[in-house]
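One structure follows; several queries about it will come next.
What you see is the complex with one protein chain gone and the rest in place.
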Amino acid sequence: SLPLVLIAGPCAMESRDHALFMAEALAGLADRLGIGLVYKSSFDKANRSSADSARGIGLDRALDIFAEVKRRTGLPVLTDVHDAAQCAAVAEVVDVLQIPAFLCRQTDLLLAAAATGRAVNVKKGQFLAPWDMVNVVDKIVGGGNPNVLVTERGASFGYNTLVSDMRALPVLAATGAPVVFDATHSVQQPGGQGKTSGGQREFVPVLARAAVAVGVAAVFIETHEAPERAPSDGPNMVPLSEMESLVGVLQGFDRLAKALPRR
Amino acid sequence: SLPLVLIAGPCAMESRDHALFMAEALAGLADRLGIGLVYKSSFDKANRSSADSARGIGLDRALDIFAEVKRRTGLPVLTDVHDAAQCAAVAEVVDVLQIPAFLCRQTDLLLAAAATGRAVNVKKGQFLAPWDMVNVVDKIVGGGNPNVLVTERGASFGYNTLVSDMRALPVLAATGAPVVFDATHSVQQPGGQGKTSGGQREFVPVLARAAVAVGVAAVFIETHEAPERAPSDGPNMVPLSEMESLVGVLQGFDRLAKALPRR
Amino acid sequence: SLPLVLIAGPCAMESRDHALFMAEALAGLADRLGIGLVYKSSFDKANRSSADSARGIGLDRALDIFAEVKRRTGLPVLTDVHDAAQCAAVAEVVDVLQIPAFLCRQTDLLLAAAATGRAVNVKKGQFLAPWDMVNVVDKIVGGGNPNVLVTERGASFGYNTLVSDMRALPVLAATGAPVVFDATHSVQQPGGQGKTSGGQREFVPVLARAAVAVGVAAVFIETHEAPERAPSDGPNMVPLSEMESLVGVLQGFDRLAKALPRR
Partner (left out) sequence: SLPLVLIAGPCAMESRDHALFMAEALAGLADRLGIGLVYKSSFDKANRSSADSARGIGLDRALDIFAEVKRRTGLPVLTDVHDAAQCAAVAEVVDVLQIPAFLCRQTDLLLAAAATGRAVNVKKGQFLAPWDMVNVVDKIVGGGNPNVLVTERGASFGYNTLVSDMRALPVLAATGAPVVFDATHSVQQPGGQGKTSGGQREFVPVLARAAVAVGVAAVFIETHEAPERAPSDGPNMVPLSEMESLVGVLQGFDRLAKALPRR
């Protein structure tokens, strides 16, 4: 088993300066901790609770900024695609194409992402059983791209909250794809604040620790230097100032988990 | 309160002949029962469990066939759109644009559908609380189109099954939009058969009856003359031969529900 | 199918005078509506959220009052038992012994209730699948008492709320036992108010209507002349002044449901 990888960044790309600031800060952190890092940001928040919510910087500007992030930091980058038509352009710059949870069964999108040859990270829908992700992985592998990751990001549990079923992690691993645990969206409270989704930041370290102890390839944690000012997912992002100690702890659990015989 | 309307048809459009056969059979039924009917079919099943599953007839052929269905039967027609780019073309022929449950928060798609001026029927995501649909309705009304319907189609309940929360119906009605109860997808068992979704057809009359007694504007029931041969949703479609008696029963409950003082 | 029966009364027995007042009021209502009525009250609320909550009048006083209610109104009476040791004494006066949901798998209690020869109404646990109630019915029938009823009172749905799965009603009916729908506890919000359970009284008519349209033998509705003053379950009890119109509506749905061919 390879050591834990970190997928991190601010939920939404805000500006060139902010992206570079965050990427450099995270690159420094990864360097100090000796952890592989993939820089994540979204260029469009297409499914906000309300039409008035901020949307994002747009595809073209985002790709320029991602290119600059890569040049300046050497980090691989990840972003989410919402439409088959976006995949080719995104793949010119971006290393990992991410399929949002609610689109995880959209065949055209999966195949377009697969066709780019880039790694594809599919988030499991909140409405999907973990054993049903094998069909999703098969769509991408069958599309000629074996480079698939699957992400657990919580399952619907009544209204306005999610639950993280740790049994899902070994079930997802049985697809053969590396498993990512998204600690940020797992603590989202969908629609829980009326016009925006709420979140329970205090449980990010709790769930991340649990998932890493069970054993995952990567952990996904959104972060921001001032989450309360972030245009989206503020309530569930971890302050940048707390990331280094959090990730260091997770690395400790990861080393222990991976030193053990797999059962 | 207006009398119950029926939204019905085969899940997927199979061919011109099949569409005309089904539409004429349903038009006859609606005529005999004196019920308003909207003919429903999908031209693309974009989110099948497996990439090997049948997809559908495609947009162009479907629009020609919908146009012929309308000419021959006089029925309004409904189909689902998956992409903002499809909305304008679909709206040239189709009377009601339906937004699939998993796309119910996609702002671009909602606004593109709204911009056509056609009626827009949004299905509530299986992962969404009913009170959060007010934001969805607001997106469309805010887009200049007051002609919105909202559909209850089940909420996630553990893995591989849904539950129909009848409390959702008055909560959805409080948005001001007419409420549709989708009795077909409410009994779907997502992913429940490995490579395809299962279904519990035997509960369609149970849930439809319950919803109509609570009070809804329309009931949505997919039907097929031979569900076991249908390309999708066979396990939860009602045989065409059973539709007339089922809908007749629902009309009885609807008349009673709407004769009562609203509370 | 026999006409709908009403099980009603205040959640907790408060005093002789209050019990007689409620029983006489409900007897009058039942008489005017021509509905069979079973008078319900609890003598002990043994599982309150907090130890400070009111408990109840106690077994001995309750039995005297139940006896007087029966003499004065001629109504059969129902109460819940929590302990095998209570069953024989309760059965000397009470016509229907009710097993609380959380005790529905307690073999000793079920057998002690069965041994009295009185009718036994078992509430399905919020944690139990409807198909698993067949084992519960078998315990009582196997104990020599075929006179069993089963009650749906909601299933756990995330935290602090329940959902009423209308599919459960025909599944429960397949046990052969008459099915009761408890509209009062189905809208309970367990623990939802910190030290007491909350409730959503406004959904009692919604769920009751749905269940009666699906088809049930009886509906269970707790009522009080001033629910806000009631020692327990106030938030989900229906004001006495609204009962007659509510029950009249349910009778209309029941007549329609039972005039239809069973499917």
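By letter and in written order, the chains are A, B and C; residue numbering begins at 1 in each of them.
In this section, a residue touches a chain if its C-beta (ideal position, glycine included) is under 8 Å from a C-beta of that chain, and two chains touch if they have at least 3 such contacts.
Small disclaimer: the values here were computed from a predicted structure and weren't measured.
Undergrad: Which chains here would be touched by the one that got left out?
TA: A, B, C
Undergrad: Check the options C:155, C:180, C:204 or C:221 and report the residue that touches the missing chain.
TA: From the options C:155, C:180, C:204 or C:221, the contact with the absent chain belongs to C:155.
Undergrad: One chain isn't shown here. Among A:164, A:184, A:223 or A:236, which residue touches it?
TA: Of all options in A:164, A:184, A:223 or A:236, contact with the hidden chain holds for A:164.
Undergrad: One chain is left out of this view; which of C:126, C:151, C:184 or C:223 touches it in the full complex?
TA: C:126
Undergrad: In the complete assembly, which of A:101, A:212 or A:230 touches the absent chain?
TA: A:212
Undergrad: Take the complete complex as the reference. Which residues in subunit B touch the chain that isn't displayed?
TA: Residue positions of subunit B that touch the missing chain: 157-159, 161.
Undergrad: At which residues does subunit C meet the chain that is not included here?
TA: Within subunit C, the residues touching the omitted chain are 46-51, 55, 82-83, 102-103, 105-108, 110-111, 125-132, 135, 138-139, 142-143, 155-156, 159-160, 190-191, 195.
Undergrad: What subunit A residues would touch the chain not displayed?
TA: Interface residues of subunit A facing the absent chain: 155, 157, 163-167, 169-170, 187, 200, 202-203, 205-207, 209-214, 245, 249, 252-253, 256-257, 260-261, 263.
We adopt the following convention: only the chains that are shown with their structure count from here on.
Undergrad: Could you classify the connectivity of these chains, where an edge means two chains touch, as line, ring, star, complete or other?
TA: Graph shape, chains as nodes and touching pairs as edges: complete.
Undergrad: If more than half of the interface residue numbers appear on both sides, call it same; otherwise different. Which is it for subunit A and subunit B?
TA: Copies use mostly the same positions to touch.
Undergrad: From the Cα centroids, identify the chain that ends up most central relative to all protein Cα atoms.
TA: Ranked by how close its C-alpha centre lies to the overall one, first comes B.
Undergrad: So what's the Cα centroid distance for subunit B and subunit C, whole Å?
TA: 36
Undergrad: Any idea how many Å lie between the Cα centroids of subunit A and subunit C?
TA: It comes to 48 Å between the two C-alpha centres.
Undergrad: Among the residues of subunit A, pick out those that touch two or more other chains and give their numbers.
TA: 159
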